[in-house]
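Heads up, one of the protein chains got dropped from this complex, but the rest are sitting where they should.
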């Protein structure tokens, strides 16, 4: 593995859940290049999967003509991932995080995505300009052996 | 599979042979979405692998700070792939295509990449602006059943 | 296919076993939901979900378990999960599913867990 310089990877795909597998493959390869083990790689795959699924379903309302952009920056001690959309945006602070037991009582099928991202990544930060450029930035610290 | 509209996918990666696997994964996923079978998918993977390996080795002379861009456009009846670099470029017409037997006699390890692309794809076309934007465009027709 | 996922169902000792295979995400979750829905509609409330060949799960997959668990439990049944690979297991764990669902080693163990519970409706 060669490090000591920042490496940037960018992926643009049509906004369709069909492309979540492609996005995960992209993230997985980069995670392995970062020296993460299989389970850690899977955790980052999930965080990005959740972020992109939200963009596809919520930001774009399943409009398949839109585009999801995933940027990954690999440095010596972090892997930084940005998910970008030009969709309707939202106020993440206004989203109520319900307990899983409550979601179950209410027979909800959703409401775990953002929690998953926060549990898995070291930083999760939204930056919204609805209709222009909404951005979700996630950082994972690399604990080098 | 939903078709009837064009889908565009773009991948940017640092110019390093380490990223050929990532590029192949990208192409493979798109090939499968196009409905190609495993062997056909592999042929397109190879064409793009050869194109990108040439950019990494020849256009950029293994300068890992440079970027390789792969664009794929999926329509109802074609898969079109563009490989872009800002490297030194070359005149494809001036490259002599030697027989494999001759390459073997001369103990060459290279000289098969461009031939491979041409054998596998229906169209292969270079568009050179050295230092600015060199582009290799390859098209594969989809023979729908 | 890159996003390949399939569910196959069988009945064992009055219990429905749904075997998941592949990648369970927002794209493929509807297929899993449909499969569980079919069991529940048929009055089959004792369900084992065999995850031996499940390579990946995201929250969309977990959502399917959440949607149905109350309903089958109210009907005297349950959804038991078995044979989870570590990569998938860590997802269940991280979201606290381990304390909300019974997750066991293999199908026979999952089936046995139903043995002592009351008979289901159908």
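Assorted remarks:
The chains carry the letters A, B and C, assigned in the order they are written, with residues numbered from 1 in each.
The criterion applied here is as follows: a residue touches a chain if its C-beta (ideal position, glycine included) is under 8 Å from a C-beta of that chain, and two chains touch if they have at least 3 such contacts.
The structure displayed is predicted, hence computed values, not measured ones.
For the chain left out of this panel, the touching residue among B:14, B:31, B:89 or B:113 is B:113.
In the complete complex, the hidden chain is touched by one of B:11, B:36 or B:56, namely B:56.
Interface residues of chain B with the unshown chain, by the touch rule above, are 17-18, 20-22, 24-25, 38-39, 42-43, 45-46, 49-50, 53, 56-57, 100-101, 103-105, 107-113, 115-116, 119-120.
Just so we're on the same page, only the chains that are shown with their structure count from here on.
Of all chains, B has its CA centroid at the greatest distance from the CA centroid of chain C.
Centre-to-centre, using mean CA coordinates, chain A is 29 Å away from chain B. Distance between chain A and chain C, defined via averaged C-alpha coordinates, is recorded as 26 Å. Residues of chain A in contact with two or more other chains: 18, 21-22, 25. Across the assembly, chain C contributes residues 2 that each touch 2 or more other chains.
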